[in-house]
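Note that one protein chain is taken out, while the other chains of the complex remain in position.
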Amino acid sequence: MNIWQVLSSTWNMEPWVLISALALLVGYGIATGFKLTKLSALYISGLLIFVLALVSPLDFLGRTYLFSAHMMQHILLLLVVPLLLLLGIPKALAEKALKIEPIGSVMRVLGNPVVAWFFGVGAMWVWHLPSLHDTVLANDSLYIAQQISFVLIGMIFWWPVFAPVESRRLSPLVSTLYLSSACLGCTILGMLITFAGAGLYTAYLNPVDSIGILPLIREELCLTPGVDQQIGGLTMWVPGCLIYLTASMVTIARWYGASEDYELISDSGTDGLVTATSQENK
Amino acid sequence: MSTRIPIVPENVKPLPALKENEGMLTWVASIDHKQIGIMYIIVSMIYFLIGGLEALLIRTQLAQPENAFLSPEVFNQMFTMHGTTMIFFVVMPLLIGMGVYLVPLMIGARDMAFPRLNALSFWLVVFGGILLYYSFFTQSGASEVGWFAYAPLSEKPFSLNKGPTYWALGLLATGIGSIASGLNNIVTILTLRTAGMTMRRLPLFVWMILVTSFLIIFVFPIIASAFSMMLLDRLLGATFFTPAHGGSAILWQHFFWGFGHPEVYILVLPAFGIISEVIPVFSRKPIYGYEFIAGSTVAIGLLSLGVWAHHMFAVGLGNVANVYFALASMLIAIPTGIKILNWIATMWGGKIWFATPMLFATAFIIEFVIGGLTGVAIASVPIDWVVTDSYFIVAHFHYVLFGGSIFAIFAGVYYWFPKFSGRMLSETIGKWHFWLTVVGFNMTFFIQHFLGVMGMPRRVYTYHDFPYWGSMNMISTIGAFVLAISVIIFMWNVRYSLKHGKKAPDNPWNAWTLEWATTSPPAVHNFDLVPPVRGRRPLWDLAHPDNPDEPNAKIV
Partner (left out) sequence: MANNKMLIKFFIASESIFFVMLILAYINFHGSNVEGPNAVNSLNPLRTGIFSLFLLASSLSVWLAGRSLVTKNHFMMKIWILVTIILGAVFIYGQASEWLGLIAQNITISRNVFGSTFFTLTGFHGFHVCVGLLMLSILLGLAMFGDFKGPKSDGVECVSIYWHFVDGVWIVVYSVIYLWAFL
């Protein structure tokens, strides 16, 4: 088999993926009235990436042969898909949903930045503990649970920054700190994986070569276990961090674009002269 | 809790008070941000002269092939101390000092949030430097291991002298001082802004200081832990960085560059801030794309944290790692390019007034672009493999640090000197200073690009008489002496102008930020009254009540 044959023959139409994506799509359509807007385009592209990440060869290769493929899928499911889904939710819908108890109070707890941060960074770290990762690969239902948890936790993680309702968002500067500290968390993990030396995840060392493409991967593509693991670690580290960074830039750009906070201008004293600010008169 | 205990006497005279013959106590015991800022600048200037002297000794040794002016050991000490001094005791304290002086004035505050902490930071830097230079008086002299002190060369078995120990101790003290001033700046900028001075109206210099301060508090702990480990290795026989005993020399490189690369941006971001203040004032236009300059600074700050491994392409991290880091490093060119374009767009169509600050700012753009372009070149792995550890690298980082930071600092000194001292620097001498700096700088360093490509390695105390090497090095050395003359002219300008300079009005350049609203030099309490802030250019609004900037300042 050459590489194109591999890529064309390893699509795996998992029913649970298609059904859940369809359910999410229909649910969204019912809630928003089946109109194609900018928001729904974001939402639908999120669903598309969700489906692609789980039925395309990325999923097959990531489960059996390549850690790097797993990591790309992981980045898509944890960082990209939930972000797009969250951005696609209209403000009015979210406001309505948040009024319904217990959704409102649950999101107040989960949307707390500290909680959300630990969920987001924790998902990355815990699911990549070597022993746990190997177990997950061997167990189908655990694998499905893992993928679903990525998307859910991803939404929790992005909530404090990109919640559809502005009042639930952190201020732009705090968002930047929130995202850059998360970036630090994924940098450290990526670094550890990159420099750990081959064989951190034993399942990828000698995969069961069910369709006979191991020589192709190892020799023609030169993806030895060491190189594969390095690509995986670096994918988490560099592009992963770039997503956080881009998100911080978006928040800052949005802040500059927003209209000036007039409360601060009408603050007492600004119309006339004031004395210099100091600790004492603060 | 708010009453202060008067442990030290509060100074009562406006600055500068030295000539009033009141003794040094008003300065040594001062917790006033203006005095501390000036002391930062004076101390860094002293270190600038020392570091420059070391550079001259290096260049004299290299002026001709097979020279025996300096012994190899002394040569090694010279380049180590030159690099360390210029980075940690010249550029950083100069920029921090200008920040400490200007930030409270620019945001309309009485002082820094923590005046005593401010004094502590300054004195830690001073004593860190003394600790570093004390090593010259120990047996077999100062550190000889280069400013990045690669293990295992810096470890006990290979450096038996005390030099590296003092080096690490001195830098540890300085680093703690820098963290303290970073924390102080952050809290000051976030909490002590005058009414109306929202984050979106902050002068860009203050923005840059804010981002730099965040970088400082997040990367200096990295090097503090690395220095601690190095000291434990050297003093208690720990084995962190000694491969012979199970340690890892590469670990030092990761730690060092994890700090060292963001450090480059700590050295250059405040310089960007100075340029962003000078260029609009002397082009008589508001800054073009304020949002982009501030936003791209944040992007540079964040990106800089994740690209250190491009200093380690020759180490053997593997091709995959090299490729990722090369790509990430090249990304930094985007936000940096945005800034350059914004400055040029600000000048475009403006009524440009080429006073000395503007001359330096314009030269900064050109020299920094050269340094930036070579930077993008060596971010590419194959090019880096050819020129790494050659004079090409030396030329590159001098274009960034001298052509970038030092040019901007000169621009800033000429720009704010009237505010610091109440007198103008001489424009005539200033122009001589400027042109000699440009000629000397380019003569010294441009030719080093070629030397590097021809294969001359850095940090060699002498070289064989290969074709052209001798003459090219001689040109570089002559350039260094021209540069030295320009620095002497600058010092003389400062000395002369302090005594005989033209009296400076409050706002000699017709600038728009708050520090020009107060007297020159400012009173101890900074402002009698702070003008209202309704836009990004409060003094423009004050002078043109009929035509103020829009509050939201959509000037793009």
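We just call them A and B in the order they show up, numbering each chain from 1.
Everything that follows uses one rule, which is that a contact is a pair of C-beta atoms (placed from the backbone, for glycine too) under 8 Å apart; a residue touches a chain by one contact, two chains touch by 3 or more.
All values reported here derive from a predicted model rather than from experimental measurement.
Summary of contacts with the chain left out: across B:245, B:431, B:458 or B:525, the touching residue is B:245. Remark: the omitted chain is touched by one listed residue; of B:78, B:91, B:107 or B:179 this is B:179.
Checked against the hidden chain, the listed residues B:27, B:101, B:220 or B:308 yield one contact partner: B:220. Considering the complete assembly, chain B touches the hidden chain via residues 1-2, 113-114, 179, 182-184, 186-187, 190-191, 217-222, 224-226, 228-229, 232-233, 236-240, 245-248, 251, 255. Listed for chain A, the residues touching the missing chain in the whole complex are 184, 188, 192, 279, 282.
Rule of thumb we're sticking to: only the chains that are shown with their structure count from here on.
Taking each chain's centre as the mean of its C-alpha atoms, chain A lies 38 Å from chain B. On chain B, the positions that touch chain A within their shared complex are 2, 104, 107-111, 113, 191-196, 198-200, 291, 294-295, 298-299, 302-303, 305-306, 317-321, 324-325, 327-328, 331, 525-534, 551-552.
Residues 173, 176, 180, 183-184, 187, 194-195, 226-227, 230-231, 234, 237-238, 241-242, 245, 248-249, 252-253, 255-256, 259-262, 264-265, 267-280, 282 of chain A are the ones that touch chain B when the two sit in their complex.
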